[in-house]
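A single protein chain has been removed from this complex, and every other one stays in its place.
And now, subunit A:
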Amino acid sequence: MTLLSKTLTAFGGILLAHACYSAREHTTLQSLRSAATAALTSSPAAAVSLPVDIIIETIISTFVILLGLVLGTRALRPLEWRVWAGKIEREGEEGFTDGAGAVDKDFMGNPFSVLESRPNFVDIRKQRREFTEWVQKGGTPQGQ
């Protein structure tokens, strides 16, 4: 989870707790008041619905927490093999990190790495040519 999603979730949680407490206080107050009026006038008071500000606060806090949670989900991975392998080939480990920047635990790396490091496919002539160029340029071995 990134810092943004954590902040949003925590802020929304505080708002939601406050809304919950407000609603609880409101219902307690209503029941007390209705009991008092019932004792005085013996006519049952109608149940009063929640004030608008508590309703708005609840809905907004729910939305803020929802936004934080969605932002905190891990990045999805492509389903098709060719798209997935292409993403690995292009982006490497950077494409498979979670929000905090750490590489996922189940990241396996290039699925074709076995094929690419086969010794049968080493271009020995190219390596020899590179070595000759290096010698001709006056590369000094460590012994001299």
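In the analysis below, a contact is a pair of C-beta atoms (placed from the backbone, for glycine too) under 8 Å apart; a residue touches a chain by one contact, two chains touch by 3 or more; residues count from 1.
The rule is simple: contacts and distances are computed from a predicted model.
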item: Listed names "Transcription initiation factor IIA subunit 2", "ER membrane protein complex subunit 6", "F-actin-capping protein subunit alpha" or "Cyclin-like protein", with the criterion being the UniProt name of the chain not displayed; value: "ER membrane protein complex subunit 6"
item: Residues from subunit A at the interface with the omitted partner, ascending; value: 16, 19-20, 23-24, 27, 49-50, 54-55, 58-59, 61-63, 65-67, 69-71, 73-84, 106, 108
